[in-house]
Structure formats: structure tokens, C-alpha cells
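Here the complex is missing a single protein chain, while all its other protein chains stay put.
For reference, chains read A, B and C in written order, and residue numbers begin at 1 within each chain.
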Amino acid sequence: MPKKTLQEFSVESIQILDENGKIDTTLLSQTDQISEKTLKSFYESMVLIRAIDEKALNLQRTGRMGTYASIQGQEAIQVGCAAALQPSDWCFPAFRATGLSVLRGTPIKVIYQYWSGDERGSEMQDGQHDFPISIPVGTHIPHAVGAAWGAKYKKDPIAVLTTFGDGATSKGDFHEGMNFAGVFKLPVVFVCQNNQWAISVPFSRQTAAKTIAQKAIAYGFEGIQVDGNDVLGIYTVTKNALEKARRGEGPTLIECLTYRLNDHTTADDASRYRTEEEVAIWQKKDPVLRLKTLIEKEYEWSESVDEALHAEVDRRVAEAVDAFEAIEPLNPLGMFDMLFETLSPELHDQRKKFTQRLGKLNKEESK
Amino acid sequence: MPKKTLQEFSVESIQILDENGKIDTTLLSQTDQISEKTLKSFYESMVLIRAIDEKALNLQRTGRMGTYASIQGQEAIQVGCAAALQPSDWCFPAFRATGLSVLRGTPIKVIYQYWSGDERGSEMQDGQHDFPISIPVGTHIPHAVGAAWGAKYKKDPIAVLTTFGDGATSKGDFHEGMNFAGVFKLPVVFVCQNNQWAISVPFSRQTAAKTIAQKAIAYGFEGIQVDGNDVLGIYTVTKNALEKARRGEGPTLIECLTYRLNDHTTADDASRYRTEEEVAIWQKKDPVLRLKTLIEKEYEWSESVDEALHAEVDRRVAEAVDAFEAIEPLNPLGMFDMLFETLSPELHDQRKKFTQRLGKLNKEESK
Amino acid sequence: MSKLSLIQAVNQALYHEMDRDPDMILLGEDIGLDGGVFRATDGLIQKFGEDRVVDTPLSESGIVGTAIGLAAYGLRPVAEIQFMGFLYGAMEQLISHAARIRSRSRGRYTCPLVVRTPYGGGIHAPELHSESTEAFFIHTPGLKVVVPSTPAEAKGLLLSAIRDPDPVIFLEPSKIYRAIKEEVPDGEHLIPLGEARVVAEGEDVSLITWGAMLHPSLEAAGKMAEKGVRAEVIDLRTLSPMDTGTIIQSVKKTGRAVIIHEAARTCGLGAEIAAVICEKALLSLEAPVLRVTGYDTPVPLPKTEKYYFPDCDQIIEAVEEVVQF
Partner (left out) sequence: MSKLSLIQAVNQALYHEMDRDPDMILLGEDIGLDGGVFRATDGLIQKFGEDRVVDTPLSESGIVGTAIGLAAYGLRPVAEIQFMGFLYGAMEQLISHAARIRSRSRGRYTCPLVVRTPYGGGIHAPELHSESTEAFFIHTPGLKVVVPSTPAEAKGLLLSAIRDPDPVIFLEPSKIYRAIKEEVPDGEHLIPLGEARVVAEGEDVSLITWGAMLHPSLEAAGKMAEKGVRAEVIDLRTLSPMDTGTIIQSVKKTGRAVIIHEAARTCGLGAEIAAVICEKALLSLEAPVLRVTGYDTPVPLPKTEKYYFPDCDQIIEAVEEVVQF
């Protein structure tokens, strides 16, 4: 055997709902059928999370919120993943996942709190098995893997899902986490929102690999690319991967190829590094429009129904903004009280001195 | 395009000299012919580095040297790589590379110095472009990549080679280094000595991938497996990869599938975790024997010539041991003097106090 | 009670707690069949199986990172890092995550994780096998740092560390893994975290130390006693949070302090101790607070490593200096 082929791999790409709002029924029927109701609820979710995002940008612009990372263009991924997940599954999102968090149960108000720099914005609802966002890119991936390991150890019939960007795949944590998942065959699904930019760094500068999906080959499990603006493809692929995970058949890497339509965050100016033409191309592939085209065609979704949906969504968002703006100030003592289960004497001392200082500061402020 | 194949990959394995000492001439002739002289010099090198290794084990056992990591079973890789490298190339070996270092120019004495805990054991010869060994597994890989980047920047017509074990591929540094090499298309060759164990951890626990070679797919460049006990295969593949690198065609990952015949180090007891049967199988694949069979058959390499070679090698090693044992003690002041180009006042102070202490200690010892 | 070495006491503590708590799992490199490079986990895979004693890939950040996930999920992971010098690869996971999981999630998730690692020098091992950079972790809010100095201490502190609801870096002085044997209580043996131990009482000078350095400090105290100088010797045990009360009380009594640690001098824990003394007991001080420490250089390789670590003579010199000041 002087020269032999040891292994052959191929990387596949899936698209169920194309850019013109047309469905590939063969692929769809391989999985369970997606009902009219489900399709409409996907669309409603997308409209909702886009409205939340629009409002966040607006709150930031008007000085009522801090730096914010828009999810526009990436709604299909978040809706597809949320729909594929069970409530009992655990979820470890990266920061560009506002939609996913909302659909997993985080109140809109809490989202705005987080981006306004209020620590209560990281609080989870009862029964919501999500990790709060953390900022260092990619470093939450091993946590998802560890939780999946815990679930496997405890024989809990759940799966874990984590999201991250294309940039995150360059970090050592992506590698070490993926590798553990493969070695221990853990029930975890890695969802890469490949929006082709990491702030100003294009995908081609992030890796010489043509796809993120093929990176799974390095870890001995399956990777697949899906059109990241196709909610049906994402839903189907993610659901299959989660079920496979729950069956004990190990991890999957899903690359959702998409595009970040807005600046990286409100602190960024994308015109410094990418062209309007490129953005325009992707604007035409908008995941929300695409689904709208489908339901208009297939289920007689009318403009008036659509307007009613938008009105209802706007009302919900406005309500959330009111609630957000009515929040009582954050107690700064949390800095001490949330750190350990029990305060050490030294921290107790620091806390005491801080309380005195706070008293003075508050007095001055109220003057 | 609802479902399409984006990419196809295959992982190949090369063997030129098989386990019975037979050469595959088709593969060999694809590259430049390897002359009788070269083949014999490969064999001589292997005998030499095995003798150096044996002596190191002996020095350790008799308390004249510290912990040592044997290279037995892995000689073909080190001889093949050394032969493929040009003196002007740079080399970043991991710790299991005694043979490579010797063939790159490190005096045998200096090898023993290193493993006896003498810092002068990390010194390079004039014109030897090698980095000293460092201990944290895999973390030297980015340095090799950085040097390759430097060479590319300066348009120096050289390549860089780095070696590491299967265990090293699990570290984030492997990932980050490989990824940079791919993105910047750097002149670097990654040689994994996959000896199938990382101390007691078997390859199957290191990664779920079937090969290390396929990990290159994640970084968008070529990976290839070669029989790690076949010096001709290694030489050929490595030489090609180095030439490709020097031509500006980017990096290559070479997985040399081999086996560590001895304990991990002299501080290890491999019988705790692996079977004698497994070791026996690999003893039969010994790279030195294999090459001997070939030259015996093809070039009438006789027992008497072989004995003369061993005698000469033993003489060289004995000479090196004498030189090693005659070395004057290491000056501990190097601790301060080697740290920065200029000592800070505080370090100067510490050095002064240390000199006083040293005076006292030396006086006591000489009593 | 049985007479155990420090490494045996660690092994016994792990055994005891795994037996008691089915949610406790061990993970690390070579901790399974090999029993760990120092044999801390010897026999545990045979007893508890390979789901609970898990050999991992060579991946320190992966070990700590997944252990954080395990802990948050509700397990009690105890990770072994083969040497402290390899913990540097996991710093981001420790600083940015282990230390912050509780506060970031506002108490919803916690991180009851123990990272055990051999630390300190004197074992004639290669570079980065002699690290004592405890100060990194002490300076990281959200982590606890514990260092035992004897076998019985090791068992009692390790059990408390494992049961602690927050992340603990547990540093085992490898130099004395086998150097001392002492009676170690069988079964439950808990030493509370956060309390220093006065090992020897004295009136003239306070020697403040921890880990392997306790032993030359005691030796120095013994020799000084012969010369009529009565040293109080404090073993800190928990470095973070530090038992400032015991330190200050002692220095107020003795008026003199010498701090002994292996770590590099600048910005080591010795600095913090001196600063606290200088802040809280200045008026009691009859002499400068001295530090006997490693140098501000990497630890040399085995041939000359002995010159790096504080020895009994240096401690005596410092004590004489403060006594004669």
C-alpha cells in the first residue's frame, strides 16, 4: 500500500427556502412537514426580533442605551435555532443573539437592560436554561461542551446548543471545545453564524478554509453548511442535529452562511472597510422578506394581516421600552454581593467602606 | 441548489519503504532518486541517534543525567526531516527531537547538558537556525509560524519546520498557529510525530479524527499522512513540502504515524497503561531495522561494515560523554544576566545580594 | 488515623469525597490508568470508573473551560493540571469565566470547581515545572487560593475546597509530596478555608509563610530559638481570601515580620502582606518588614535551581536583621 486514500470527506450545503421564497419540497419532506402555522410563527418571530433590534438601535442613538450589536440579516438563524430547541435544552449564545434570547424567554426589557450596561440584563427566567452572554469571543464554547458533558454524565435527555461567529472559530477555545465534544461524543450542537465579517476582518482573513463546516473534519464529526438566511433549512438541520445529540450520537457543527447587514455595533462604522455594493447584494437576500414572499404566495398572507402583525409587535416593543425606562436604579452593592456565596472579611470591609462612600455620593447627587 | 456538495477532500497515506524493507520505486522515482550514499547516510544517522538515545537512558539510570524523553521508534522522522532541511531553514522542534537536533548541528554533549538541567544545553551552534526546546506542549508552533512570516516578509528564500506530538494537536496553540499559517500562506511545514500516545493518553482520547493529517482541512491547506517509520517516505514528503514552502505555495501538515517504543520519559512507567503486545507489534516495525534490511539487500551492507559503524558511533558517543562529564559547573549568575539586555536597578540589587550569598554557600561547600 | 504522605492524603481526600458525592468527577491529563504523574489519583479509576475519572486531551484551557460548564450544570468537577506552569494556557477561562460565572449570572449559575495543581520548585524537573505564581490568582477577584503545607492539612483543606460553592485554585507543593509523613484523620476531616494557622507561638518576630516554605521557616525558628529569639510561625493555608486578622494580631504582638515565599519577589503575595501590616500595624513595627523570596527571574533549570529558593540561612539572616534593627 504505497499510496492509499485513508479518508474521503465532502462538505454539503443545504437550502430549503431559496432567495425567491421558493421551497424545495423534497428536502422538506425528508424531515417532518412544517405546517402553515409554524411557518407563520417563524415569520412573526422574525418580525418581532427585527423590531426589537430596530428599537435597540434607536434607543442607542437617542442616548437611552449603550453600545449595541445589531442582528439584522441574521434573524433566520435565531428563529430556526429557537424553534428547533426544546425548553429543557441548554443554550450558550454569543453576543449577537438577541433574537435567540428573546425567543428562549428573555423579556425584551431585559435585553435592553443588558445593552444599557445593567447587570440585571444577564438574569435568566425561571426554567430558562441559558447562559448569559459573555464578551470574550469564542470562550463560551467550552462551557457549552462542559454542560453537554454534564448532561451526558447525568443521563439527562437534553442537548446543548451554542452560537458564535466566524471570528470565534479562530480562537483556541473553539478548537479545544470542538475537540472535547468529538472525543467524548457529547450532545452539543455548534452553530456558527458566519456573517463573513469579524468587525472589519473579512472571512478570507479569518481562515484559508473555504467553509467553516469543513472544520468539523478536524474533530471527527459532522459539519454542514446551510443557507443562513433560510429559516427552514436552519430549522431542519438544527432539529436533526439536536435529535441526533439527544440520541447519543454526538456533536454537529452547523455553519449558517449569512451576512451582517448593519455595522458591527453602534460603535462601528462599516463604511470604513466594506462596500455598499456588497451590502446591497445581501439586502436582497433578507431572510425576513424571503419568508414573507413564501407565506404570501402559499398562505395568502395579506398586507393588512402583515400590518396588524407589525402594529402588534410595535406595541409589544413599546411596552417593553416603557418597562425598561421605568426600572429602578441598579444597586451597586451587587458588585460585592454577587461575587461569592459568602463574603470574606476583607470584602466585607471593602463593602462597608463602599456603603459609607455611597451614602456620601448619594447625598451629593441629591443636592 | 437545494443540497449541493461544496468541497471534497481526501486524506492520503504514503509509504515508500515498507515493513519488510522493500521500496516502492514508482513513488520514489516521482521525486529525485535517492542515491546509495544517501541511503547509507540515513542508516548511519539512525544508528547514531539511537546510540545517543541509549546512552542518555543509561546516563539517567546511573544518576548522571536528569529525566529524559527517549526517541526510540521515531528515528526515521528525525533523520528524514533533517535530510530534507537546508541549513538556512529554521527549525522549531518539540522536546522529543534529540535526533533532529543532533543532525541539525547540536553537539551530543550539549544534548546531555540539556537533559541534565544545564541551561547551556539550549545553546545553538553558529549558523544553526533552531529554536531551543521549550516544555509547554504545542506552544512553540506559533513561533515557527511567526518566523515563517518573518522570512516571507523579508523575502528570505527559506522554509521553517516545526515538530510536535499527537498530544500537541489538542492545544489551542496548534489551532491558532495552523490557522495563521493558512491565512497568510506562510512557508512552514508542520511535522506531527504521531506516536499514538501522549504519556498515558491514547490517540483515540486525543481526538475523534481518524488521522492528524485531516486536521489541515480545517485550515485550508494540504495535510498528508506518511508511515512514520519509513525514512524514505518522510524524506520525500518533507522535502516536497519544504520546496513548496520556499516556492511561496504555503504550508503543509505532515502526519508521521509512528510509535514511542520506550516509556514517555525516564520518569514514566508505560506498563501502567499499555500492553506489551502493542509494543511488540511496533518493535517489529522498527525504522532502523527496516532500513538496514534494505541496504543489506540492495547494497551488500555486511555485518562487519555494520559492526564498524556501531563501533565508530559508540566511540563518538563515549567521547561526548567524556566531554559532558568534564564540563565546568554552570555559573548561576546567568539567572540574572541572561534575562534582559540591561539589568534594572532592582535586579542589580538582587544579583548583588545573590553574589554575596553564593560566596557564603561556596565557602560552606568547600569546607 | 494513618501515617500518610501529602500525595497520599490528597488521594485519600479525593477518594473520600468521590465516594460520598456521586456528582464529583475528576478530569485531567493522565489521571486515569496512569494515576496522575505524581500518582494523586492512583487507584481511583479502578474504583470509580472511567466516567468519573476522565483522561482528557492535552488541553489545559479545554479542561478548565469544560469544567466550568460541568460545574454550572451541577457537577463538582475537580480538574488536575499537570504542573502549575501549564495553567497559564487556561488563564482566560479562569479569569474571565470561572471567577465571573456567579456574578455574571447574578447567582443563577455557580462554579464549584477545584483546579488542583502541583506547584513550587525543588523537584529537579524541566522549565515551567517549578512555578509559584499564586499572586496571579490572588489578584483575580472571584477565585479562592489554597495551599496546604502538610499531609493532614492537605486532606482537610482539599475536602473544604471541593465542597466550597466557588472556584478554588488548590496548589500542592510538589517538593513535599513525599518528604513528610504524618498522621491524617480517616474519613471526614475538614479545615475551614480562610483561616491561617499559628504553627509555633513566639514573641519576638512573626514568620509568615505557606506551602513548602513552612518547613525551612520552622527550621529557622528552631535555630533562632537556640539563640533566644522566639519566632511565631504562621502558615497562611488560604492565600485568598487571606486571614489578615491572624497576621495583624501576631505582628502587633511581635513588632517584627518576615515573609517567606518561593515566588518572585515583585508583586508576590509577600508584598500584599507587607502592605497590610504597614497599613494596619505601623505603630507596632519595630523594624522594616522583610521578604525572603525567589528572585525576579524565571526559576533556573535543575543544575542551579537550588539557588533560587529561600533557604533556612536566608530566613535566619532576615530574622537577625529585623531583631537587631
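We take it that a residue touches a chain if its C-beta (ideal position, glycine included) is under 8 Å from a C-beta of that chain, and two chains touch if they have at least 3 such contacts.
Bear in mind the structure is a predicted one, so any value in this text is a computation, not a measurement.
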Review point. Touched by the hidden chain, which of the shown chains?
Key: A, B, C
Study note, to complete from the structure: Sole touch to the unshown chain from C:52, C:76, C:100 or C:303: residue C:100
Review point. Among C:172, C:232 or C:296, which residue is in contact with the omitted chain in the full complex?
Key: C:296
Revision key, fill the gap. The one residue from C:50, C:186 or C:279 touching the chain left out of view is C:279
Practice item. Could you tell which one of A:24, A:53 or A:119 touches the chain left off the display? Key: A:119
Revision key, fill the gap. The listed residue (A:98, A:139 or A:225) that touches the chain absent from the view is A:139
Revision key, fill the gap. Among the options B:173, B:263 or B:286, the absent chain makes contact with B:173
Exercise for review: Just the residue numbers, please: which parts of subunit B touch the chain that's not shown?
Suggested key: 90, 119-120, 122-124, 131-132, 134, 136, 139-151, 153-154, 172-173, 176-177, 179-180, 183-184, 334-335, 338-341, 344-347
Point to revise | Footprint left on subunit A by the chain that the document does not show | key: 66-67, 116-119, 121, 134-139, 167-168, 170-173, 198-201, 205-207, 267, 272-273, 329-330, 332, 334-336, 339, 346-347, 350, 354, 357-358, 360-361
Practice item. With the missing chain put back, which residues of subunit C would touch it? List them for me. Key: 85, 88-89, 91-92, 95-96, 99-100, 103-104, 127-128, 133, 135-136, 138-142, 240, 242, 263-264, 266-272, 274-275, 277-280, 282, 285, 287-291, 295-298
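Criterion: only the chains that are shown with their structure count from here on.
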Practice item. Starting from the mean Cα coordinates of subunit A and subunit C, work out the distance between those two points in Å. Key: 40
Check your understanding: Taking each chain's centre as the mean of its CA atoms, how far is subunit B from subunit C in angstrom?
Key -> 36
Point to revise | Centre-of-Cα separation between subunit B and subunit A, whole angstrom | key: 44
Revision key, fill the gap. Listed in rising order, subunit B residues that touch 2 or more other chains are 170-173, 205-207
Point to revise | Shared interface positions of subunit C, touching two or more other chains | key: 56-57, 59, 61-62
